[in-house]
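Quick one: this structure, given as structure tokens, is what I'll be asking you about.
Complex shown without one protein chain; remaining protein chains in place.
So, chain A:
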């Protein structure tokens, strides 16, 4: 604390973090309350999409990238699957 801030009766400015806490809580709890009722369809959706793709092409588990971002108004579920291309042409020796 500097002398000046002492006389002003103020601590050093710290960026307030309480509002970030509130926002994060509101979002995570909105989702947890839904999943508590067993209504969170996102994990199920993810599983079914991957299964559907696997029906058509052979995919390896480690070639599937799933990212889920839960938001307040909107959530995004991104599934990236590396689908193997045609057999590489054999090089003439």
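The working rule: a contact is a pair of C-beta atoms (placed from the backbone, for glycine too) under 8 Å apart; a residue touches a chain by one contact, two chains touch by 3 or more; residues count from 1.
Following the convention adopted for this analysis, contacts and distances are computed from a predicted model.
Think of the chain that is not pictured: of "Formate dehydrogenase", "Electron transfer flavoprotein subunit beta", "Septum site-determining protein MinD" or "Signal recognition particle receptor FtsY", UniProt labels it "Septum site-determining protein MinD". Touching the missing chain, out of A:22, A:47 or A:63, is residue A:22.
Touching the omitted chain from chain A are residues 6, 9, 11, 14-19, 21-22, 24-26, 28-29, 32-33, 36.
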